[in-house]
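Of the protein chains in this complex, all but one are displayed in their positions.
Showing chain A:
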Amino acid sequence: MSDAAVLAVTDLTVTIGTRRGPARAVAGVDWSVRAGETLALVGESGSGKSMSVLAATGLAPRAARVTGQVRLLGTDFTASSPDRRRRMRGRHVGFVFQDPMTSLNPVLTVGRQVAEAGEEHLGLTRRAARARAVELLDLVGIPSAAQRVDAYPHQFSGGMRQRVVIAMALACEPDLLIADEPTTALDVTTQAQIVELVADLQRRLGTAVVWITHDLGVVAGIADTVAVMYAGRILEQGPVDAVFGQPAHPYTTALLAARPDPAAGGGDLVTIAGAPPSPLALPAGCAFWPRCPVRGDARCEHELPPLRPVSTRHHVRTFYPQHADGRAGHE
């Protein structure tokens, strides 16, 4: 199991019908994640990072048309019936979203909600499921879990609610955990607690994790591999050390330089001019071309650069890969 991908998507494309025409949210994305490994999907809002994961797990909105292939634990997930997909998702995939209150039912006790998955997908009795809920709440660091199991979500702080959601996600001992901006709404000291918790659980349970975030600092701490997305496509992809250590795409380089660095002094920050394109009107060539500080030539404007290797497992979609020292170079 350790070598095979838990989840692999190939040529995944998501087009959403809107009143103003089709919006291409995701365009030909390939990635995979193995047991015990964390894949980080990074990008700004509208980059398609969340939509690609929702589509891969069969949770894309009704108005979306999804093409491409998804394999979950070796099974062709896209070809499975909706009912089989629902059961596979419930049994093998756990989800943690940004706002814990979107995952929690305010009128049910947290224990009931954590126990539910065990009853539904593992066939536990109500009593066994409750005992399991206490165990899980304890596992995610809820103090006096045996008492708090009967409390309601509003009686918990934001960080504690997110722990409850993680307990729900882990209830069926999933092979895959999808974490969509799980710490974005939390304070930084709480974020550190949650990141530590997920990393620890992953070490103990061997779960594969897909972590969606815009925070490059979080990525550096948790990811084994990273895919940088922009306007629905992957612009750069590879092991986290390669992508952060030798970023080859001008967009990755600019993103890494855009954060204030207290060690670097107080000069003006590196910015990327403008804003990402609308998914309703994507440029013909490289989608980043209008904002690109390198702006190679007319080819960038009219021709889509392919995703090509710069080293083993490190791929980049640009005609002008950057050198390690940050200078632009020819392919």
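What we mean here is this: a contact is a pair of C-beta atoms (placed from the backbone, for glycine too) under 8 Å apart; a residue touches a chain by one contact, two chains touch by 3 or more; residues count from 1.
We take it that contacts and distances are computed from a predicted model.
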Options "1,2-phenylacetyl-CoA epoxidase subunit A", "ATP-binding cassette domain-containing protein", "Phosphonate C-P lyase system protein PhnL" or "Cytochrome d ubiquinol oxidase subunit II": UniProt name of the undisplayed chain: "ATP-binding cassette domain-containing protein"
Which of A:E173, A:D215 or A:E301 contacts the chain that the document leaves out: A:D215
Residue of A:L256, A:L282 or A:L307 touching the missing chain in the full complex: A:L256
Absent-chain interface as seen on chain A, which is shown: 44-45, 143, 157-160, 187-193, 195-196, 214-221, 223, 240-241, 244-245, 254-256, 258-262, 266, 268-273, 275-276
